[in-house]
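See below for the structure under consideration.
Just one protein chain is left out here, and the rest sit where they should.
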Amino acid sequence: MLRLEGIRKRFGPVEVLRGVDLEVKAGEIHALLGENGAGKSTLMKILCGILTPTAGTIRINGEEQHFADYDQATAAGIGIVFQEFSLIPYLTPVENMFLAREMTTKLGFLDRTAMRKRAQEILAQLDVDLPLDVPVRRLSVAEQQFVEIAKALSLNARILVLDEPTATLTPSETEHLFKVMRELRKQGVAIIFISHHLEEIFEICDRITVLRDGEFVGDSDVADIDNDRLVEMMVGRRIENSFPPKPALLPQAKILLECEEVQLRRGGPISSFQLREGEILGFAGLVGSGRTETALAMLGAYPAVRCKVKVDGQETRFREPADGLAHGIGLLPENRKEEGLITSFPILQNISINNYAKYRKNMWFIDMQKELASSEAAMKSVRVKAPNSHTRVDNLSGGNQQKVVIARWLNHSMKVLIFDEPTRGIDVGAKSEIYQLMRDFTAKGDAIIMISSELPEVIGMSDRVCVFRSGGIVATVEGDAITSEGIMTHATTGKARNVA
Amino acid sequence: QDKKLKIGMTFQELNNPYFVSMQEALNEAAKAIGAEVIVTDAGHDVAKQISDVEDMLQQGIDILLLNPTDSAGIESAVTMAKEKNVIVVAVDANASGPVDTFVGSKNRDAGYQSCKYMAEKLGGKGEVAILDGIPVVPILERVEGCKAALGENPDIKLVTTQNGRQDRSVALGVVENMIQSYPNLAGIFSVNDGGAMGALAAIEGSGKDIKLTSVDGAPEAVEAITKGGAFIETTAQFPRDQVRVGLALALAHKWGARVVPAAVPIDVRVVDSANAKDFSW
Amino acid sequence: MSPESTVASPSNPPRSVGSVFRKIFASPLALPLIGLIVVSVLMGLASDNFFSVSNLLNVLRQVSVVAILAVGMTFVILTGGIDLSVGAVMALAGTIAAGLMVKMGMPAGVGLLAGLLVGLGLGFFNGVLVAWGRMPAIIVTLATMGIARGLGLIYSGGYPISGLPSWISWFGVGRVGIIPVPVIAMALIYLIAWVLLHRTPFGRHVYAIGGNEVAAKLSGVKTERVKLAVYVISGLTAALAALILTGRLMSGQPNAGVGFELDAIAAVVLGGTAIAGGRGLIFGTLIGAVLLGILNNGLNLMGINPYLQDVIKGFIILLAIYIGREWR
Partner (left out) sequence: MSPESTVASPSNPPRSVGSVFRKIFASPLALPLIGLIVVSVLMGLASDNFFSVSNLLNVLRQVSVVAILAVGMTFVILTGGIDLSVGAVMALAGTIAAGLMVKMGMPAGVGLLAGLLVGLGLGFFNGVLVAWGRMPAIIVTLATMGIARGLGLIYSGGYPISGLPSWISWFGVGRVGIIPVPVIAMALIYLIAWVLLHRTPFGRHVYAIGGNEVAAKLSGVKTERVKLAVYVISGLTAALAALILTGRLMSGQPNAGVGFELDAIAAVVLGGTAIAGGRGLIFGTLIGAVLLGILNNGLNLMGINPYLQDVIKGFIILLAIYIGREWR
């Protein structure tokens, strides 16, 4: 049905796609795999007419296509859910779904009832229930994700591209998405699915295509391949057991950070937790359960009703993240592009931005040599894939952007790091590197709070886990009690609003 | 009749000693007769001036003293005032429409005398420039008068006319550039003292010998003339007297007089180093 | 409706007075409206004349010119742009219209049409440069402001152009019943703007561009065309404002409306529209414009020293914005 042949793409002097082939059949879920920066998103943008290839052909049902823009691609039956969200924050789900394709009455006015009805139908077909009259920025990430999918489907797309849709979903939401994908497959839709979660590939996909450094590595039926072989194709080497061993926690470990009571919303639950020297404390729970908000509240970046924090036994009040920084507490935010990166800065300055105390010169000035050396070291330690440290971050692939923000914090001497979804969008190879970096960090006696929606990660990395539900901690589990069943039971006993 | 007399006066601007002293004279006069005064400042915006008049009419003024920022544009306000039987006296500049009386300087004379004075001091020859202002009738008349006086001297050449918007800082830059482009400039006539003070700063900054004349008789100008230097003359107007006469005529209307003059031209007077010490508004 | 109110009335009862009230309160119009009411009450207490019908109509008439300019400005700001040229475009449109009638002796209709074309033309010029030229709106429209002022002065030679047919004054001072014509024009223009913004695809696209231009473009919104259209609309409303102003001034004034662009922007922002675009309501702008008008009128009625008026006005604007900042 869809055939891409010899696609090449050059950005200035850098060639990021070097002759990639991809063939997808109708009614097939086709995984597109590769490391961060391998060129997956670029390839999909070419397919959708957003980028023009330097060379190569696109054929749909045998016919060669030249899309001048996204409109022409959608007209040819292609729909895409981008890696970066592309909704209008202040418009409602219905308005977003029909943007630029509004239904109108004969007089040219909006037919709002018709659009609403159609939106409800599409959402019902997806078995998703979400408020239709609220601006999408008020919806959870998962809800926004479903709005995007509904929007792509409202076009009657025959080829649907999903660029890392599951990165921001919890397991149950992912399951729900898969149900929808299977339904679409039954209807003959061809789906191109991008994900760094390899287990998902085996669960849902029929075929795979692997890219590495912009080159086509190979394709295969999922049935003919196993996990190790897949990883090898992607990374070019074997990856060891991805989680580093958990060191034994000292029984006498000092409490670095104690959150005595935090209440996010008026009338909401009140929680408390402690963070000990050398540990990784997992925050698990469904999307929207309040993990991010709790972390932000501690740093004074979210207006909680109340929030009492003790650092090293001293009661401390953080009015803003800068106070946290001063006390050695740093945050890796969950949305790297919106909350993490200064997109107008090169990698170098993104890493050094909050760290000038380290490169002072003559009291007030920046020691630029030191800045360069230390930031480049940090950049290398997380293996950012970029020409050099002067590269602008907005041209980096999603995963590499995440690494830049991680490098920012590793470049510091922090006592506590709060990592919100640290491996979201990170490829398998880099993931294990990040896990190792986290363990190296805690080995020095420092501690990490890791907010994660990936259960395996929570289980594999956490020394203890706080499970969140509707805005508060409902249980804290430790040691052998950290099991997926245990966590899920705590996290889901109660109603999840967005997913049936 | 126990109702207090209400006088409204709207000024084209209140950031000029000329109009501020007019306002002071008005306040004194009104106090003497026990009248209430409402004052507004149009800031050279006709639309605002119309609104200001409308608001005064809402307050039930009996007399409107009008110093229009634009003679034609203010007509609808005059009409509206007359519909409400308010007496309208234009001061300093005339307005279109059914104005009862206009009190203002002999502006053509003022321009004529300033430029005649300058021509004499220049010995009847040399390059001169005019620093123009906001295009309202009195200003236009001054320029006209000036050109007439210059025209009587065949060896005087008017090399440029530029607009300093009667504003000291604008005039400063404009005159600096004039001096650059006309290195032989010998004299400048400014349509009023606001612009003249900027021109003076530019002349002094250039260190050149350029003679400056102007119109108004503002305290600063008079002081500069007393000191001697580039500023040699200003043809004085009498703002306080304008408003006193204007108010008197308005009262005459109010009391039922029928032969009040429709226009009262007020004389102007040359102020130079000889008499500057003794002059003030 | 916000999620909060959904929670507050889970069973969705038939609309009671309370729920209507709650809905108004939850609307972004609530805060500008409260500001308007508070200021009006203050003015009413301070001055007996304030609440007379004649004075209220007077205020609305005075407000009409800026309020109409602010309609176009709302469209532009909603897309995340800005139009500093509106005052100058208005002046030029009025000057050309008057000039054609008076200096060239053309029929009044031709003059008025020419005025509209001037507005459309300069709006088009701005729009093309912003949308396809990708130039920053603030500087494009600043340049257009200079160009329009210059052209007006050249055309008129610096003199106001008077001597218009007397019926032109109907646009500025006429009445239908007791309602002044400018007020009726203003009301109509706001209605049309509301329909455009909230009942047509075009309006959606205006909001979408301000919300996230890249996403809008990716969704297939013809962003350049929409941006062109908002500047054209702004030029058009400037020309309509010129018509009313010309009726009020009975002359073409190349120097009219200096600084009106700032008043229009203030009205838009006071009305709750986000300066970054994407959010805001056209009737908020109307409220903002009226609020500014009431301030001018009320301070005049109270007989406050004109110098002090600027200061008080500044503080009241700050207060109004401060109160309204939360839901922005």
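The chains carry the letters A, B and C, assigned in the order they are written, with residues numbered from 1 in each.
Keep in mind that, in the parts below, a contact is a pair of C-beta atoms (placed from the backbone, for glycine too) under 8 Å apart; a residue touches a chain by one contact, two chains touch by 3 or more.
Computed from a predicted model, the values in this text were never measured in an experiment.
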Checklist outcome for this item: Contacting the left-out chain: of B:198, B:217 or B:239, that is B:198
Item to check | Option from C:45, C:139, C:192 or C:214 whose C-beta touches the chain left out | outcome: C:139
Item to check | Which residue of A:178, A:243 or A:356 touches the chain not shown here | outcome: A:356
Checklist entry - Of C:193, C:249, C:265 or C:291, which sits in contact with the chain we cannot see? => result C:265
Checklist outcome for this item: Where C:154, C:176, C:192 or C:214 are the choices, the one touching the absent chain is C:154
Next on the checklist: Residue by residue, what part of chain C touches the chain that was omitted?
Outcome noted: 84, 129, 133-136, 138-140, 142-147, 149-151, 153-154, 158, 262, 265-266, 269-270, 274-275, 305, 307-315, 317-318, 321-322, 325, 328
Item to check | Missing-chain contacts mapped onto chain B | outcome: 14-17, 19-20, 160, 162-163, 167-169, 172-174, 176-178, 180-181, 183, 197-198, 201, 204-205, 219-220, 223
Item to check | chain A residues touching the omitted chain (full complex) | outcome: 12-13, 301, 320-322, 324-325, 330-331, 333, 338-345, 349, 352-354, 356, 364-366, 387-388, 390-392, 408
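Here is the rule we use: only the chains that are shown with their structure count from here on.
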Checklist entry - Can the chain contact pattern be summarised as a line, a ring, a star, a complete graph, or none of these (other)? => result line
Checklist entry - Taking each chain's centre as the average of its Cα atoms, which is closest to the average over all protein Cα atoms shown? => result C
Next on the checklist: Centroid of chain A to centroid of chain C, CA atoms only: how many Å?
Outcome noted: 43
Checklist outcome for this item: Here the gap between chain A and chain B, centre to centre from mean Cα coordinates and rounded to Å, is 71
Checklist outcome for this item: The distance between the C-alpha centres of chain B and chain C, rounded to whole Å, is 35
Checklist entry - Considering chain A alone, which of its residues make contact with at least two other chains? => result none
Next on the checklist: Can you list every residue of chain C that touches 2 or more other chains, as numbers and ranges?
Outcome noted: none
